[in-house]
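With one protein chain held back, the other chains of the complex are shown just where they sit.
What follows is subunit A.
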Amino acid sequence: MAAASLEDQENRKAWGFVTPALLWTICFFVIPFIVMTAISLATRTGREIVMAWNFDNYITFFEKAHLLKGLFVSLEITFTVTIISILLAYPLAWIIAERVPQKWQRMALILAVLPFWTSYVVRSYSWLLVLAKNGVINNTLIWIGVIAEPLEMASTRSATIIGFVHFFVMLLTLTIYANLVQMPPNYRRAAADLGANGFQVFWHIVLPLTLPGIMVGAFLTFVLCIGDYITPQILGGNNELALPQIIMLQLGRRADFPMAATLSIVLMGAVTLAYIACARWLKMERT
């Protein structure tokens, strides 16, 4: 009897802790998501939104090549950014964790995340000035005689990727660094004692143990990058539209909330698939 009462008490306590988070999620995620899904099943007639409860907007999305292309542009940019960011962040995190003396590591991390302190928009516009025809890079390359004519870098997909990578390398550095410093040095020593060379130690010991950090950082990069509107808008020069830009066009120019909701659901679908892949992989790693 007493045990049951204690269990009830524990249950009530657990619900007490969980309820605020649950309410928050219901109010600010579940309900808006249901509303957004419902709106995506409506149609816009004139300036009116009529609840049609059909999938016309989804069919339109797959029928109109310029809308579908938005998803592919977003995915291509996001995958490219994620891969380049991992390739740059890993060595940076490694250097901070392994080569920088411990007393300087905190300072190195602060320096690594320093660009976080500036506004995201300002940072994007700054990149535009750096990459412009008369920008820092072109002027320097011309001055030292590497090129005769300025390179076309601003208002391109490359510019968008550079802007994104600059931001996400910092994020990935933090998640990978956290994994590297938690790794007991004995593992590497043991591998070395057993005859593994430097590359083998990295490939068979260090990399597998830091993969969770990479995956978590990669997932965050994927989510933030695929939903970003500002960077492609400023640095891409509107030369191709990512899905968030198309969503903004539906809202800003056409007040077509049903189509905007449809595209948002598609975007969420892509993020959900990425999450499932990431979660399954992490689960597989643990088993």
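Just so we're on the same page, a residue touches a chain if its C-beta (ideal position, glycine included) is under 8 Å from a C-beta of that chain, and two chains touch if they have at least 3 such contacts; residues count from 1.
By our rule, contacts and distances are computed from a predicted model.
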Name under which UniProt lists the unshown chain, selected from "TonB-dependent receptor", "Nitrate reductase", "ABC transporter substrate-binding protein" or "Transcriptional regulator PadR-like family protein": "ABC transporter substrate-binding protein"
Chain not shown: contacting residue from A:66, A:99 or A:283: A:66
Contact with the hidden chain (one of A:176, A:241, A:261 or A:274): A:241
Interface with the unshown chain - residue positions in subunit A: 46-47, 64-67, 69-70, 73, 132-134, 152, 154-155, 234, 237-241, 246, 249, 251-255
